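Apart from one protein chain that is not included, each protein chain of the complex appears where it belongs.
Per-chain residue numbering starts at 1, and chain names A and B are given in the order in which the chains are listed.
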């Protein structure tokens, strides 16, 4: 399947997006350590005392960025894989993957750097366009197989 | 793979479930705008002021519905795809996919419309039956290949 250029292109962007999610998880952990804000009493105890079992607005921001990624990147991993099986042209497929990829990068940067609204929301909405396009094309492909 | 009727049937219901999740995300956003309850200060600022950086019970309800979908629909996307490779009969496979699909629709409606308990929980539990059935059949199929 990796010999299929469309699928290989999908895999390339998907894997980078998974890496991006791991980076957000890493940043969250670093912020927790630096701000001494731990979700679990056992972690707080190890880092100075139970008074550090507390929340922090920037930790919450990191978590919202991660959560939004799960809500959107995981469905992309599914839709993109199935879409690759519907034999789209490489150019059009790549346009879908690249558009989604760039939007999610902008989304994460806008979230973590607290960029002025509506940067983040616009990145989110534009990122949904290739997903909805793939979703519709999959439905048409499945319908035409019946 | 889309020529495989079982897989095509799985893809059909899966894609509709992903669409359902996008609809919940859209509703959450609309409720945030209508109730002026934003998770980020930059969003609140754009929509009238930082006093709208606040929570709202119905937004939280939408988020719980979305969260429960992620906890259950994402595993289904994996289990269903693998299960389709185990060569089940089309009728039995479709029964699994359709049962899960209908339960998740009922689950979302029960959540968002705040239907009387235990409607939502019953939909959740019945929806787990086809998932556990597929999970066991996959384990048997893998074991028989060894």
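Just so it is clear, a contact is a pair of C-beta atoms (placed from the backbone, for glycine too) under 8 Å apart; a residue touches a chain by one contact, two chains touch by 3 or more.
No experiment lies behind these values; they were computed from the predicted model shown.
Participant: So which of B:2, B:102 or B:115 would be touching the chain we can't see?
Facilitator: B:115
Participant: Touching the missing chain, which residues of chain A?
Facilitator: 1-3, 8, 11-12, 14-15, 18-19, 21-22, 25, 39-43, 45-46, 66, 70, 74, 77
Participant: For chain B, enumerate the residues touching the unshown chain of the complex.
Facilitator: Residues 61, 64, 70-71, 74-75, 78-79, 82, 85-86, 114-118, 120-121, 128, 131-132, 135, 138-139, 141-142, 145-146 of chain B touch the chain absent from view.
Heads up, the rule we're going with is that only the chains that are shown with their structure count from here on.
Participant: Using mean CA coordinates as chain centres, what's the gap between chain A and chain B in Å?
Facilitator: Centre separation, chain A to chain B: 18 Å.
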